[in-house]
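A single protein chain has been removed from this complex, and every other one stays in its place.
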Amino acid sequence: MENQVIAPNNAFVRSHRLRETIGKYWYKFSRNKLSVLGLVIVLLVIFMAIFAPWVTPYPQHAGPFVDYDNAGKPPSSKYIFGTDIFGRDIFSRIVFAFRGALVMAIVVLLLSVPPGLLLGLLAGFYRDTWIDTVIMRITDIFLSVPPLILALAIASVLKPNLMNSMIAVTLMWWPWYTRLVYGMASSIRNEYFVIAAELTGASRFHIIFREILPNCLSPVFTKMALDVGWVILIGASLSFVGLGEQPPTPALGQMVSDGARYMPDLWWMTVFPALAIVVIILGFNLLGDGIRDMLETRTG
Amino acid sequence: MKLGPFVLKRILLSIFVLFGLSIVIFLIARVVPGDPARMALGPRAPEEVVERLRKEMYLDKPLPEQYIQWLKSALTGDFGTSLTTKRPVADDIKEYLPATMELAIYAGIFMVIFAITLGTLAARYRDTWVDNLIRLVSYFGVSIPAFVVAILFMLLFGYFWPVLPVIGRISPGVTPPPTITGLLTLDSLITGNFTAFWDAFKHLILPAVALALGGTFQEARITRSNMVENMNKDFLLAERGYGIPERKIMFKYLLKPSLIPTVSVMGLDFSSTLGNAFLVELIFNWPGLSRYGIMTMLRKDLNSISGVILIYGLVFVVVNIIVDIIVAYLDPRIRLGGVKGT
Partner (left out) sequence: MTENGLLQIKNLHVWYKVYGGYLKVLDGVYFDVNKGERVGLVGETGCGKTTTMKAILRILPEKDSKIPEGEIHFKGQDILKMNSSELQKVRSQGIAMIFQDPTAALNPVFTIGDQLSEAIKVAFSSGRAHKETVKQAAIRALKEARLPDQERLLGNYPIQLSGGMRQRVCISMAVSTPRDLLIADEPGTSLDVTIQDQILRLLNELVEKKSTSIILITHSLGVAREMTDRIYVMYAGTMVEVAKSKELFRNPLHPYTLGLLSSIPKLSGGGIARGIPGRIPDYLNPPTGCRFHPRCPQALPECSVQKPGFYDVGDGHKVACFLYKG
């Protein structure tokens, strides 16, 4: 064979290849303008959450603070989203509420995805054995209750604070990943390349983590991106009924529920936090779609 | 049609799941830091009274035995007494469950009708303004939580444009029908009371739509993408090639295989509807089981909490079985398996 080109593998080539790969991924991601919008929204939210004390006009309003002279003021140039009945700037409180929301999403996903993944892999690998049955039945049990109800139930028997609401949501979140991964793992498990690896004596650890897992990751990442929005939503639902962050720390759902009492007169107390929730979820949904486009090849 | 053994298997599995659920519920209820008897009677009750209640609640016996006791009573419909309403939880459930079910059913109907319509339209006119509009609206629809929609509805219809009622199930001036199923609309129709039917129906519209919106758009998108994927499959082309009219192809030969994945999602969405009903019921002051559930949860009313979760678990399991049966009926590949080697 004459015409073989032997490709060099030095650092220059490797960095070029990395840039190429990133370029390819970015191309696939950015084809849909909405995904880019989602990315922008998400980055903006994260930025504002991290730099909240510097980005907001009244950072002290996110703590114990009252100013009855300015209570219940509609949106103005001084208070862009208006103030609540304690005189606190709604805009600043919303931005600080982003913190709790994002922290919750990150923690919940970090805590629930690895176990969920692991259980799904195991159940898929040991398909049709007792391991599979036990894991999947337990998963079924957790999934048999409407998600919000389970979260509420768990959160309500614990003391209401951010930590406990995170625990509650984590406990009901992992089964979704188990089920997702189980489906993929159990079909990949019977693919030829896995059987080949087994025949050549690869350890089970190797097969599960180096053969099966990498092929399951794309939908998992997509789901994680989409899930941030959903966790924030459940968090907002919990704080709506008073579970989760306790006052005076602001939480989006809590602000919506506080404001609901004063509708329609002080409508800004409810509408802006509600819009904030919608925008965050929208952002992560769009981002998640873009990640799916980037990672998964779709037919036509 | 090997439907029989399939259904049996699902039912057995579900019973197992329910048992497991009951254990989980039981454990949750007992994990409460604190003494359930003391909590039931309050901090000022004298110790002997609390002790007596403890014995009654079997709190001094080992955990597994407590579970068996609890399970035995639960199976006979006795969930204990509610701290909040001071009545048997079973009575509370009987009173409030139909309200939530009615809401969920109407939300479900809305979801099915509109998801299929929107999805089919988007697929048929894909890449035109119709499709793009539906897609844009879907992004928003999926992102707006049910309780936000509910609040917006409150604002809109409660104050600015009062064409639809926003509180409760039936207007104060209208006589409700006698309780047959507990579903106001159904009961009114059965007893021929059309004023009550219309009134109850109007009350259902806003909360049901608020609940259904998110799921509707999600299912519409799934339907669309399934239809688009199936549109260029060989069997579709073959059917067209035989001269089968386009309309029949769209509504029969394309729709059925495309709907099958959607149906499973619809089942899941129905159960999320039950969950989201919590907040919507609060906002619309709907006397349903979910609102009761929240109230009792906030008061740590363990008996009620357990009862509510168990009932919802049961409903969910039943809905799942029904959905699985429907899917198996629609998709022969599931119930028949394949010939070896193909």
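Note that the chains are named A and B in the order they appear, and that numbering of residues resets to 1 at the start of each chain.
To be clear about the criterion, a contact is a pair of C-beta atoms (placed from the backbone, for glycine too) under 8 Å apart; a residue touches a chain by one contact, two chains touch by 3 or more.
This one's a predicted model, so the numbers in the text were calculated from it and none came from an experiment.
> Using the touch definition from the header, name the shown chains in contact with the chain that isn't displayed.
Spelled out, the missing chain touches these shown chains: B.
> For the chain that's not shown, point to the residue among B:Leu133, B:Leu237 or B:Ile322 touching it.
B:Leu237
> Identify the residue among B:Asp78, B:Glu95 or B:Asp331 that touches the chain left out of the display.
Touching the chain that is not displayed is residue B:Asp331.
> If you put the missing chain back, which residues of chain B would it touch?
So the residues of chain B touching the unseen chain are 126-127, 231-245, 248, 253, 256-257, 260, 330-333, 336-339, 341-342.
Going forward, only the chains that are shown with their structure count from here on.
> Taking each chain's centre as the mean of its CA atoms, how far is chain A from chain B in angstrom?
Here chain A and chain B have centroids separated by 24 Å.
> Residue numbers of chain A touching chain B in their complex, please.
34, 137-138, 140-142, 144-150, 152-154, 156-157, 229, 233, 236-237, 240-242, 256, 260, 263-264, 267, 270-271, 274, 277-278, 281-282, 285-286, 299-300
> Any idea which chain B residues touch chain A in the complex?
Contact set of chain B toward chain A: 13, 16-18, 20-21, 24-25, 28-29, 31-32, 139-140, 142-145, 147-148, 151-152, 154-155, 158-160, 228-229, 232, 271-276, 278-279, 282-283, 290, 293-294, 297-298, 300, 302, 305, 308-309, 312-313, 316-317, 320.
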